[in-house]
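Note that this complex is displayed minus one protein chain, with the remaining chains in position.
Right after this comes subunit A.
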């Protein structure tokens, strides 16, 4: 194998101009546009659709809850995808939102996570197949899920068994960001205590949440990650309707005892979540999916392929061996007739 010699540091005498590469990359990326896939997982009625619509400031998905008595119950978790193209300041974002109606709603919730895990793995395997073909396209459409928003119901006590099992399984295949839904039902003390308990439970069960530790982060990024980790799970309130506060029309909820402003940091942590998802960690989420989860999936698949192909070879050899002794038997036994 060829070894690369240690590079020598050189000083430049004049301006070369290769620092414009960043701008060239930017231009290329602008043309191509970004692709971001989110999956929302949580029980009925926790405000998943509303939150997505609030984060991206547009009506993207409809609530799929059971609103009338004639509607039947969903017997299993379903996967429903919608795709939108959002454009802001010349930057185009193709957004895939995967909703999971029926999750956790049945009486017997065993294996309600399987359709979700299957869907996520299917996206990985589709990408892998496209990678492995001989005639590969220049730019593969990335349908792998980059982020999973997991909704925790605001009981105030602790995580439910279903939550823990699903979080464990999900955190192995996708970046999971837990979120406390409808957090306007918790007072500040309750919220703090609830978060503490959730974090201790997550630690107890060894559930790895995004953002992950990595050696390549510099200090600034690490500090940012730490602050995010402090705040997880985000306690949010979502709203698509506007209310008037101090003459301004903002998104919020009005009750007889007060008005909640969704964008007010004091009221809820929606702003942090939104910034986290869109302004600071969007690219990181995509990269982590590609580098960590997809690579893990890929290596497992290829190993399995190799094993299965070697097993096939072994079986073929065995068959050949079995065929030979039969032939030998037939030889001397023939003259009986």
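Keep this in mind: a contact is a pair of C-beta atoms (placed from the backbone, for glycine too) under 8 Å apart; a residue touches a chain by one contact, two chains touch by 3 or more; residues count from 1.
As a working rule, contacts and distances are computed from a predicted model.
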| item | value |
| --- | --- |
| Among "Proteasome assembly chaperone 2", "peptidylprolyl isomerase", "NUBP1 factor" or "Large ribosomal subunit protein mL50", the UniProt name of the subunit that does not appear here | "Large ribosomal subunit protein mL50" |
| Option touching the unshown chain, where A:19, A:110 or A:246 are the choices | A:110 |
| Contact residue for the chain not shown (choose from A:66, A:130, A:168 or A:199) | A:66 |
| Per the touch definition above, residue among A:92, A:130, A:160 or A:298 touching the missing chain | A:160 |
| Touch residues of subunit A, complete complex, unshown partner | 43-46, 63, 65-71, 73, 105-110, 153-162, 164-165, 182, 184-185, 187-188, 193, 197, 253-261, 266-267 |
